[in-house]
Each structure stands twice: as C-alpha cells, then as structure tokens.
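The structure appears right after this line, and notes come after that.
Just one protein chain is left out here, and the rest sit where they should.
Letters A and B name the chains as they come in the text, with residue numbers starting at 1 for each one.
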Amino acid sequence: MSAGAKAPLSAGARAQRRLGWALCAPAVVVILAVTGYPIGYAVYLSLQRYDLRFPGDSKFIGLANYGTALTSSLWWQALAVTAIITVISVAIQFVLGMALALVMHRALIGRGLVRTVILIPYGIVTVVAAFGWRYAWTPDTGYLSGLFGDATPLTSQVWGIAVIILAEVWKTTPFMALLLLAGLALVPEELLRAAKVDGATAWQRLTRIMLPLMKPAILVAVLFRVLDSFRIFDSIYVLTAGAYDTRSVSILGYDNLFTALNLGVGSSLSVLIFLVVALVAFIFVKGFGAAAPGGEDR
Amino acid sequence: MADIVLDHVTKRYADGQLAVDDASLSIADGEFVILVGPSGCGKSTTLNMIAGLEDISSGELRIGGAVVNDLAPKDRDIAMVFQSYALYPHMSVRRNMGFALELAKRPKSEINQKVEEAARVLDLTEHLDRRPAQLSGGQRQRVAMGRAIVRSPKAFLMDEPLSNLDAKLRVQMRTEVSRLQNRLGTTTVYVTHDQTEAMTLGDRVAVLRSGRIQQVGTPTELYGRPATVFVAGFIGSPAMNFVPATVEEGELRTPLGTISPDDRQRRLLEGWSGGAAGRRELIVGARPEHFEDAALESVTGRPGLRFTVPVDVLERLGSDSYAYFTLDGGRASIADLDELAHDAGTVDLASGAEQIVARLDAASRIREGENAELWLDTTQLHLFDPDTGHNLACKTDHCDGTAGDGLNTSGEG
C-alpha cells in the first residue's frame, strides 16, 4: 500500500468535473441573471425612496419602506387573504385530489379517459379559466348567477374569496391528484391485501396503510401547491381585480408598482413576500421533513 | 489477444473509501480468470478499471505489454458483457452486435459478415432483425455475448453475465461460455459472486475480500489448500465447518472431541508461533465430505475421530445425505467468518452454538432427532490462525505458489 492516500484527482475525474460545470453553466447563468441579481436589486431598491413619478427624488432611506409596508393594514390584510386562500384551497385540493387519485387508481372502467379529461383544467390558461368562472357568476349572463338568489358573489369579500378558491381548486386539483396518484402507485398492493386479511376496513386501510406510506409524496404535493397558491395572481386579477378587499400579496405588490408607481415600497413588498415564501418552505422541509424533489439523488 | 497485468493496482474513491487495495494479478494470454467474492469485495471495480470505465488511483495496468492506465475504454480494444446485458433498446440485434464495428468505420460488408457469423455460432440468426425487448432473457444474454465476440478484441471482460438468468439456464449457459472461450482462446476476465460458477469456469480463480486479493489459484488448489479462513469458507458448498480448538499436551481439544494430530499437523503446530498473543488457540476447519456415518463399513477400522451427537436435521438427497447438528463449546470467531455469514444472510441466525453439516453416504441408517455416532477423517483437517485467518500450512511449507503471491502482495501493505 504505497502513498495514494491523498492521491490528486485523476484525469478522468477532472474531465468529469469540467464537463459537469460546462453543462450546467448556461442554465445557472440564466437562473442567476433573472433571480439572483434582481432580488439583490430589489433589496437595494427597497432601501431607497424611489417613486417613478418623482424619479429625481430617490435617496437611501434605510428600512423606512419596510416600516411603511409593515404598518399598513393593506399588507396584513393581503397576507391574511392570501393565507386563507392558500390554506382552504390546498385543504380542499388535497381531499378532492386524493379522491380523484383513488378513482384513477382503482376505477374498473374509464381510467384513461379520466386521466385525459382532468388534464384539461391543468392545461387551460389560468386567465381563461378565470374568465370562465367570472362569466359564470356574472348576473344575468352566467349559468351559476341564479344559484344563490340575487346575490352577486364577485362584489363581496367573502363570496369573492369563495369564487377565487373555487377557481383555484378547479384549476389545480388535477395536478395534486396526479402527484398523489404517483404516490399511490408506490403503495404495494400486497400490503393492502395483508391489511384486508388482518381485518382492516377500507377506511382503516386508507388512513393506516396508504396515507402513511404516501407521506413523502403527499408532503411534496402539498408543499408545491402551498407555495404556488401563495403566489396567486392571475385568477384574482381577472375575477375581482383585488377589489372588495380580495387582494393577495401578489396583487398588492403589482398594484404598488403599476398603480402607485412606488418602486421603493413595491420592492420592500417583493422582499417581504420572498421571505414569507422562504419561511413556509423552511417550515415544510425542516418541520415535516418534506423531501426536496430531486434532492436525494443518492 | 494479449495478457493482462495488474501491478499493485489501487482504487480509492473521492470520499476516501478504498475499493481495491494493492491488487497484483497477472493473466496470461488466452487464460480464463475468475474474480470471485461477496458483494462489495471490489471485483466489479477491478473489472471496470481493466475496462477503463473507472480510473486507477495508483499502480499500473498493462494490456499486451502496454500501460493503459490513461487510455479511454475505446482505445483499449476490449469487449465487455454486462450483468444487465446493456443492449441498446432502440437498435435491432444486428445493429447492437455491429455497433462497435460501425463506430470503428469498418465496411458494411465486413460488419454484416462478422455479425452473421457470430449469430450462427450463438444460434441467433433468426432474431437478427428483432429488438432486444422482443427477446427472452437467454437470447438477450447471447446477444450480449455476440456483441463481444464480433469484435475479436484483445480480451473479454464479463461482469456477472449469467446472474440474471434462472438457475437451469444459468447452468446451460455456463457450459456455453466455457465452450466459446475454449474455441476462441481469447483472454477472459470473468466476475461473479457465485463460487460454483467460479470453480466450474475458470482456469484460475482469484478470491477477493474487502478490496484485497486473498488467494489466486486453480479451483483444485483453492478447494484443497485454502490460504485463509475466508477462502476456505467461501469456496465449497455446503461450506467448510469451523470449530475452535486449543492445543494442550500436543493434542487438539475441540468441541467435537480430542484430536491427535498426525505428523503433518504436528509439524505445522510446532512451526507455528502460537498467534499474536502467544495463545495456543486456533480454528479447525473440516469439509462436510470428511465426515461419515461411523457405522458404515467403509470407515470401520480407519483412524480418525469418532463422536456421538444428536442429529437435528437430516436431508436425504438420494446420492448422499446431509446431517446437521449443533455443538456446545463456543463458536470459532473471526472477522472472516462474520463476513461470510453476512454475505450468506445468516448473520442473525448465528447463535452461541456452532452448526455443523456432515455429508454422509446414502447408505447411512442414521435418523433425524436421534443420537448418531459419526466419524471424522482428521488427516484432512485445515488449521487456521485465529488472529490472521491464515492457514498454518501456508506459512510453513508454502501451500502453493500462487497463494503465496497473493499473500505476499497484501503482506507488504
């Protein structure tokens, strides 16, 4: 056993490194150019007084923009609305998605048909789907407008949020269902038969066998949906445009830029939203042990 | 065609793990050499280094006299058969077999001729235009072989090529591989974890454990004169039995009874310093076929150890019978045996008592659950140093040259 303990990298390993970096470089550059730099720029802007209406009046003002944002009831309301939409819609998506996944997994007939059809809501442009719902509830025009008497759902906060959640659930339950279906495929059929022989009812088989085994798939699916719901923008823009106190944080950030034209405050909102999302992701990964997809390649 | 020489070859991964530790082995032109050992012993890594699929951390690899350490696989002129066969699923059998020649830009007519000839030898002619997915496991295996022989390379490297076949086909293909290698006379390195395959196929067998070559020799040498407890326990089925022994007053005290050593064994014991701690304890190994039913005429009057044990299980195979019994008095304990038990998956089954298996003549009248008197041919016993695992015979009178090579190289470390 001669030296060799701290052998320098062999030619092959060095070539592999170089190739690995070379292949990843373009993707990394694009990703960093559009996220790393701008988010840094956003942090910088958020520390400035920067109003597009008065561009000459820019100057460094420290954390004042954050103060403005955090003391504004608009921010807290938008955060609350976003949280409500996220929690309720993901909860409904999970229950419906699970049911849908079970149907696709177990159905005696029409599995392929169902799988094809549920991809349509997934594929439809969110804005288009939102228009579909908007005109469904528009008084006189829509087929659903008479459902609750003379109510005009899109002109009140509670009903507005309800319709937003409906649109969100309709659009993204299929995605949840497909992720859960893939998780279901990981539950060995034999285990379910064994549980049946052991005397477990269908409900017990679901809660005691399937769900625990599907936990990794469920956590990934829920994490994806939570973070995606948190960014909700398109449907609200079309359905209520944020009126009647139905603004999400994304709508608020957008409004601050394009309606109020205040880049400083808008940027501080951007940073705050980013921090909230990072916090939620952190809680999921650390608290529930959600595996990062693709993260465990070994 | 060419010889292959591994000269103090070591493979250490980036994480510091030592996969192959200072392996030296020289394979003659046209020789069929088997690398055998439990999973993780470094045999596949060794093969991949010969193929050029893995880098060599230190040492030298020569094919046909030329150092090839830094050559890419494509420049080494070797062919490989993979455990998974690695057939290209998007190409027909014909294109799979001809792919290497195609890459080498050989003329079409030559490729066709060679592919068809190989297909004839391997009985694949009617499948040439099919895709691998349309073939049975055995046919795919033959295509993988065909892909290797079409090229007439310097050497064949085979990585567990038969382990994906069912038992019956595996035996059939084993003779097929043997016949093919004889006919082509191409240097072949063959990796397997199956000691039966190793014993039946190879001109010479190298036994590996934890990245080290334990012993290199012909199948007969490995079986008859194993250099270490590990080799002794790995080669042979059912495996050799091991019992602890102490040397007292020139006799071997074992759980089987007291054994008086013969002249050869006495010489070994005298030449043995008594282990690192100066203890007079050692491990005695006995192959199952060296036991016999003491009641049989064939052994009456022959010298040896006679003892009575309760037979737990008796398996009658027709041609002979296996008697299983347990012995009190502790087990032979050494890392080699732990590793073997681990490899066999019996590590949890090992209790305080040693289970012994004896192969008896079919004529034996012994019955399960009763006491039986057995006879052991004590002249055939192997004596091992419990600290190093080495066969005492290999230290004093050089049990065989190749074993010495293997031990010496590892001894230098």
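One rule holds for everything that comes next: a contact is a pair of C-beta atoms (placed from the backbone, for glycine too) under 8 Å apart; a residue touches a chain by one contact, two chains touch by 3 or more.
In this text, contacts and distances are computed from a predicted model.
Novice: From the names "Cysteine desulfurase", "Ferredoxin", "Trehalose transport system permease protein SugB" or "Glutamyl-tRNA(Gln) amidotransferase subunit A", which one matches the UniProt record for the unseen chain?
Specialist: "Trehalose transport system permease protein SugB"
Novice: So which shown chains sit in contact with the chain we cannot see?
Specialist: For the complete complex, the undisplayed chain touches A, B.
Novice: Among the options A:67, A:123 or A:188, which residue touches the chain absent from this view?
Specialist: Touching the chain that is not displayed is residue A:123.
Novice: Would you indicate which residue among A:87, A:113 or A:191 is in contact with the undisplayed chain?
Specialist: With A:87, A:113 or A:191 as choices, the missing chain is touched by A:113.
Novice: For subunit B, which positions touch the chain that isn't shown here?
Specialist: Subunit B touches the missing chain through residues 14, 48, 51-53, 72-74, 78-80, 82-90, 99-100, 103-104, 147, 157.
Novice: Suppose we count only contacts with the excluded chain; which residues of subunit A make the list?
Specialist: That gives, for subunit A, the contact residues 13, 16-17, 19-21, 23-24, 26-28, 30-31, 33-35, 37-39, 41-42, 45, 100, 103, 107-110, 112-129, 131-133, 135-136, 140-143, 145-146, 170, 174-175, 178-179, 181-183, 186, 216-217, 220-221, 224, 227, 230-231, 233-234, 237-238, 249-250, 253-254, 257-258, 263, 266-267, 270-271, 273-274, 277, 281, 291-297.
To be clear about the criterion, only the chains that are shown with their structure count from here on.
Novice: Centre to centre, by mean C-alpha position, how many angstrom separate subunit A and subunit B?
Specialist: 56
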